[in-house]
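Take this structure first; my questions come after.
Of the protein chains in this complex, all but one are displayed in their positions.
As written, the chain order gives the labels A and B, with residue 1 at the start of each chain.
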Amino acid sequence: MVNQARWQRVGWGVAAWLVALLMFFPIYWMIMTSFKTEAAAVSTPPSIVPMEPTLQNYETVFEQSDYFRFAWNSVVISLGSTMLGLLVAVPAAWAMAFIPSKRTKPTLLWMLSTKMLPPVGVLVPIYLLFRDWGLLDTLFGLTVVLMLMNLPIIVWMLYTYFREIPKDILESARMEGAGLWQEVVYILLPISLGGIASTVLLNVILAWNESFWSLNLTSSDAAPLTAFIASYTSPEGLFWAKLSAASTLAIAPILILGWFSQKQLVRGMTFGAVK
Amino acid sequence: MAISRERLVGVGATSPSVVMLLLWMVVPLGMTIWFSLHRYLLLQPGSYTLVGLENYAYFLQDPAFLNALWNTLVLVGSVLIITVVFGVAIALLLNQPFWGQGIARILAISPFFIMPTASGLIWKNLLMDPNSGFISWAMKSLSLEPIVWFSNWPLLSIILIVAWRWLPFATLILLTALQSLDEEQREAAQMDGARPIPYFLYIILPHLARAITVVVLIEMIFLLVVFAEIFVTTSGGPGSESTNLAFMIYKQALLQFDVGGASAGGVIAVVLANIIAIFLVRLIGKNLDEE
Partner (left out) sequence: MGSITLNGVSKAFGETNVIRDVNLTIEERDFVVFVGPSGSGKSTLLRLVAGLEDVTSGRIEIDGRDVTATPPARRNLAMVFQSYALYPHMSVRNNMAFGLKMAKEDKAVIEQKVNEAARILELTDYLDRRPAALSGGQRQRVAIGRAIVRDPTAFLFDEPLSNLDAALRVQMRLEIARLHQALGATTVYVTHDQIEAMTLANRIVVLRDGVAEQVGSPLALYHHPVNRFVAGFIGSPTMNFLPATLGAADDNGVSAWVGDTEVPVAVDASGHEEGEAVTLGIRPEHLLTSGDSGLPTLSGEVQVFERLGGITYIYLRLSDGEVLTVEAPGDIAVKVGDRRSVGIDGINCHLFAPDGQTLPALRRHPLATE
């Protein structure tokens, strides 16, 4: 009996691993292909690990395309939109958490509802406005749009973190002669540093992968990695190994960040409805 | 008066966010509605005339629209079913203690962090290519006829790619919810001698109900506007077999330069999304009250 239960456990463990490997397989396959020669990449039967591993594809990606410019754009856009969002969101979240009024809840829910506005609904006017204002294909334009896209999530996440801070602590600082600014800088921000870091992490991930606005509002100068990868649609798509190398490069940093942010992801994406 | 001082600070601190979001929402949305009432072709200067609801009438009678709407619903529905059903199963699998649980979990969650353009291209070429793709090779090895995915099953192909990205999302959220199923309740059920299937049906599933609702609502918001995966794989084709509402609006606006028509489509998409948003906002609001 004991033995049977044990084997059953092992069996379920193996099943879990199989599922995990299956889910991860496309990523694994992409990484492996990025180290193959183009010929090996399309050969049948495919080899599970590259027979003659090569860095050639990475070299080509670096040489032929402005890879670093795209990567830099991605960094600027994702960090920029997050930081800009943080700047606007911290005061709002602070006020909502510590000076709640009858309007707080409706305001918060209204903010969330703006997140639910489908981007296609406003694609046309935003495109036309950007065209008229000369903001098409600029880092500034895309950064602002992504900031607005993610602002509700940033406000929401900060709000939930701030709300965990006892009001007493801020009041105590106030009693000790701290002004508003000092209260925020010396007390609120340092205490919620963990929460702010989580917020930043999640929003960097979301902004990094955002591919509706980045495809529609940029073409070359301000194009981030999402758009760069999309350029492999054709005819470079035929070069699988190079596509894989470019994709691996584009994905790796965010994949690693993502692994660290599983919990925050749940909190941020479900707006606290699942804990 | 002294009372208003604190309130004033509060309003002042909140207003930048509110004003920005208000502008972001109201101005373009207002413009979309305004355009949707006009005949407005970008390539024909001066073609800017008020036509009332003509764009809507045109849009709603256009078989391409109905087709796109249908594709959207099929895409959303299929991905939801796949992610919820498999999400529950995978979450249950990953929630049991086994060797290397942490690593297995990370591997299973990873697809969510892959940018849609990359996942679209990787699937289209490396996996689904009818000649050299891994899946075709696997099918041939099993002496099956390889599927010509994007020509014969374009929408199904898109559904698989999108589901691959969102299944980890569902899994992660359901896994989090599972972990809050408290130990005592589990032990009490064991003491009562609950067999696995009744235990799943009467304890686990009700406990997950809320998380499943959240997954469904949030995925709906994102799935309604799937774009990049289609953009890099089928471009809506062949014909318009894999064109959803979002892609159709994009084509109408930026490829055919029909601003009026695209705007009417945009309004319809907003209305659809709002129906879902009402439920989601109500759910979150209730949650806010409970705390």
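In this section, a residue touches a chain if its C-beta (ideal position, glycine included) is under 8 Å from a C-beta of that chain, and two chains touch if they have at least 3 such contacts.
What you are looking at is a predicted structure, and each value in this text was computed from that prediction instead of being measured.
The residue touching the chain not shown here, chosen from A:Val10, A:Leu87 or A:Ile169, is A:Ile169.
For chain A, the list of residues touching the undisplayed chain reads 166, 168-169, 171-179, 182, 186-187, 190-191, 193.
Just so we're on the same page, only the chains that are shown with their structure count from here on.
As a whole-number value, the distance joining the C-alpha centres of chain A and chain B reads 16 Å. The part of chain A that touches chain B in the complex is made up of residues 9, 12-13, 15-17, 19-21, 23-24, 26-27, 29-30, 33, 41-46, 88-89, 91-92, 94-96, 99, 101, 105, 107-109, 111-129, 148, 151-152, 155, 180, 205, 208-209, 211-212, 215-216, 225-227, 229-230, 232-233, 237, 240, 243-244, 247, 250-251, 254-255, 257-259, 262-263, 265-266, 269-275. Chain B meets chain A in the complex at residues 6-7, 9-14, 16-18, 20-21, 24-25, 27-29, 31-32, 35, 90, 93-94, 96, 98-101, 104-119, 121-127, 131-132, 134, 137, 140-141, 164, 167-169, 172-173, 176-177, 180, 210-211, 214, 218, 221, 224-225, 227-228, 231-232, 245-246, 249-250, 253-254, 259, 262-263, 265-267, 269-270, 272-274, 276-277, 280-281, 283-285, 287-289.
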